[in-house]
Structure formats: C-alpha cells, structure tokens
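Missing here: one protein chain of the complex. Every other protein chain is in place.
On to chain A.
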Amino acid sequence: MASALENLEAQLELFIENVRQIRIIVSDFQPQGQNVLNQKIQGLVNGLQEIDKLKSQVQDVHVPLEVFDYIDQGRNPQLYTKDCIEKALTKNEQVKGKIDAYRKFKANMLVELNRVFPNELAKYRAIRGDE
C-alpha cells in the first residue's frame, strides 16, 4: 500500500512540475517554443494516463471528508490528524474512567449487599457461578 501511495505521489508531483513548466513557457511565449509546448501538452496527457492507471491500487484508501475542509481552508491537514488523536485519547480516558467507576461500584455494592443480605447474596453468587 505504501508503495502504491508513493507511486501516486511521485506521479502527481511529476504532473504538477509539468504544468509549472508549461506556465513558464506560456507566460512569455517564444515562437521556437511551440514544439516544446506541444511535447509538454502530450506529457500532460501521458501524466493523466499514468495517474489513471494507479487508480485501482488506491481503491481501499479511505479519506475522511473533514480533511478536505482543512485543505480547502488552506490549513495543514496534519492539524486534523492531531485533533483526531487528541479527541480519541480524551474519549479513551473518559471511557476508562467510567469502566473503573462501575467496577468499584459493583465491588462496593456486593460488599454492602453481603452485609445486609448475606443469604440472598450467597444464592446469587451460586447462580452466577462467580466467587
């Protein structure tokens, strides 16, 4: 997968470089530059063909739509990754806190029930099969 993405990246960079060169040729066009321009335009078509070939190799890459919003606003998409990681960590800590609290609650409740209803709790534990 990594090589497929690297391939695609390299092809896209080549394509962008080709466009950049065309822009330079066109910005102050010289008559002798027509052949070079024609070659560059054919290079664009070839570049698009190469990118199109790589399409099948990256079918299983899923990109969250929110990343596009970051890029469209001219922001670094790594900020999105950072936000996601921080959110996941916060949520993970919250859930762990809840689970720990419930465990403590269960243990305390069993202790207290054992104190007040020892016989019933013995039956309950026998049915549950724990302890």
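We take it that contacts are C-beta pairs under 8 Å (C-beta built on N, C-alpha and C of every residue); 3 or more make two chains touch, one makes a residue touch a chain; residues count from 1.
Here is the rule we use: contacts and distances are computed from a predicted model.
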Handout entry: Choices "Probable vacuolar protein sorting-associated protein 16 homolog", "Mediator of RNA polymerase II transcription subunit 19", "Cell fusion protein cfr1" or "LTO1 maturation factor of ABCE1" - which one is the UniProt name of the chain not shown
Key = "Mediator of RNA polymerase II transcription subunit 19"
Completion exercise
Given A:Ser3, A:Gln30 or A:Gln59, the correct residue touching the omitted chain is A:Gln30
Exercise for the section: Using the touch rule from the top, list residues of chain A that touch the missing partner. Expected result: 13, 16, 20, 23, 26-31, 34, 37-38, 41-42, 45-46, 48-49, 52, 65, 68-69, 71-79, 81-82, 85-86, 88-89, 91-92, 94-96, 98-100, 120, 123-124, 127-128
